[in-house]
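Structure incoming, see below.
As you look at this complex, bear in mind that one protein chain is not there, while each of the others sits in place.
Coming up: chain A.
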Amino acid sequence: MNKRLPLGLGFVLLVMPCSLLVAFTHYPAVRALINSLWNNASSRRPSKFVGIENYEALIADEKLMQVLTNSGLYALGTIPLAIFLSISMALLVNSKLPATGLMRLSFFMPTMLPLVAVANIWLFFYAPGIGLASQIMNFFGLPTINFLGSTETSLASMMVVAVWKEAGLFMIFYLAALQAVPENLKDAARLEGAGPVRVFIDVVFPLLRPTTIFVAVNALINAFRLVDHIIVMTKGGPDNSSALLLYYIYEVTFRQRDFAYGATLTVLMVAILGVLAAFQFWVLDRKTHYQ
């Protein structure tokens, strides 16, 4: 079998490259934990150990509660919608309908654009009066809605942008999975008299399960990782109605220059992701093996 790794070679192959990874992944995670126990240094006094003071502030922070609610709603809103739409798209593109190439291009195009560009495009689309959204509403005689300027619609508007950007990529994964579904399984179901809907629900969808899990994990990580559109479009507003956790970290740390609280929020973020990962690992472990 495999040889033992000699020390010198191991240093070059593993230790050197991985030290970079550790320096920007593990080290900062640990350091965030340490820094969250200290307060900010100022010009007059150095940073001092404050124990769990920052965490007490965390619990008392009402704005944070809203941010966490927003993040939860955002994840719960975007992930199922993106999955549903991407499966629909994959089915359409994989069908024998005309112009599937053009459809695929239309669905996949947003995935190619940087999120900042996507944000600009939708900023214009949503713009009151001038944007296509309000022009369409005017055309039908509906009142103009300030999508980004109202607390009721800002978060939902951000979700639409995220789904628009992501669904095309997920469609590709489903397309791959659909093409791997054995034709004879579907034929057998059809012989038994199953219609196209039954074939999809009973034969195809169960086979798509690993893809769905992969897509869900990715969508979940992205829901926490990507806030470019928030920075460009709403800056978390109005009234924090569209602020997500990572955006809040950005705002606290780099606008208010509160690095200690930023570190505390980072610890919270890592903890949330860890719990979600553990949960998903558990689900994955139990349910994927049945094929």
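Here is the rule we use: contacts are C-beta pairs under 8 Å (C-beta built on N, C-alpha and C of every residue); 3 or more make two chains touch, one makes a residue touch a chain; residues count from 1.
One rule holds in what follows: contacts and distances are computed from a predicted model.
Within the choices "Glycolate oxidase", "Formate dehydrogenase subunit gamma", "Rhodanese-like domain-containing protein" or "Carbohydrate ABC transporter membrane protein 2, CUT1 family", the name that UniProt assigns to the complex's undisplayed chain is "Carbohydrate ABC transporter membrane protein 2, CUT1 family".
Across A:Ile52, A:Leu76 or A:Leu132, the single residue that touches the chain missing here is A:Leu132. In the complete complex, the hidden chain is touched by one of A:Leu37, A:Leu68 or A:Ile121, namely A:Ile121. Those residues of chain A that touch the chain absent from the view are 1-5, 9-10, 12-14, 16-18, 20-29, 31-32, 35, 88-89, 92, 95, 97-99, 102-103, 106-110, 112-117, 120-125, 127, 129-130, 132, 135, 164, 169, 172-173, 175-177, 211, 214-215, 221, 224-228, 231-232, 246, 249-250, 253-254, 259, 262-263, 265-266, 269-270, 273-274, 277.
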